[in-house]
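With one protein chain removed, the remaining protein chains of the complex are shown where they sit.
This part shows chain A:
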Amino acid sequence: MEGLLPKLPVANWIDVFVDWLTVTFAVVFDGITVALESIVNGLYSVLSVVPSFLFMIVLALIAWKLASRGIGLFTLIGLFFIDNIGYWDGMLQTLSLVLTAVIITILIGLPLGIWASQKSTVRHVITPILDFMQTMPAFVYLIPAIFFFSIGVVPGVVASVIFAVPPTIRLTILGIKQVPTDIIEATEAFGSTSKQRLLKVQLPLAMPTIMAGINQSIMLSLSMVVIASMVGAPGLGADVYRAVTQIQIGRGFEAGLAIVVMAIILDRITQNIGTKKQKN
């Protein structure tokens, strides 16, 4: 086989392409870097102004209201635990990163998902790209991300978005597609415009599924925090990374537990946003 066809210089092509991108879109990338950095830093400075006990109580109340009393209690104890073992600041940094990534994920994912649900050609183009984004190992696009956005929190956010956006898009498409055909027929039969159909029927009915997608995106971006720390993103991920490289098993677990507690709190709260509304 080897003799028949010369090896395709794929690596070479990609190098050239990335170089070209770095140079050509330098201004764009710089703009994105500045914007993302200020969002993350802004979020962080707002969050860090709030006294930790107040933050705990407010979040616990939110969890109680949206989920259950048990989750509220867990939130309170969990956050107290994180503060107690000394990872409060790290948690706020991670939270800022994750929130930024999730906001961008929603801003990109929701419109794309809606568009793809209305047009099958868009869907056909998007699906393989999503597959690519979800299966390509994150380390691979972490390196070009450094080229584009330099070291720090921004390539971490970008990598998180790339990894986390597919579920939002996929479940938005699914949720809209899952609206029963007879309901769609009924809205058509009464003379709805496609905008009315989308806003009054499809989106409200798809909301629980879309929320499930956003919930998945949050979980995925949380799972990226350690990887993001390798390109210089601060936070709990960096603590884990440092502990691992210095073989400090205990400290590694501490930081890891803090991530787990955060994940559970964020998951339970967001899981119930969509479903709770439907029941009332």
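Throughout what follows, a contact is a pair of C-beta atoms (placed from the backbone, for glycine too) under 8 Å apart; a residue touches a chain by one contact, two chains touch by 3 or more; residues count from 1.
Please note the rule applied: contacts and distances are computed from a predicted model.
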UniProt protein name of the chain not shown, from "Assimilatory sulfite reductase (NADPH) flavoprotein subunit", "Ion-translocating oxidoreductase complex subunit D", "Quaternary amine transport ATP-binding protein" or "Gas vesicle protein": "Quaternary amine transport ATP-binding protein"
Contacting the left-out chain in the complete assembly, out of A:M133, A:L174 or A:L205: A:L205
Selected from A:N41, A:S150 or A:S192 as touching the chain missing from the view: A:S192
In chain A, positions touching the absent partner: 180, 182-183, 185-193, 196, 200-201, 204-205, 278
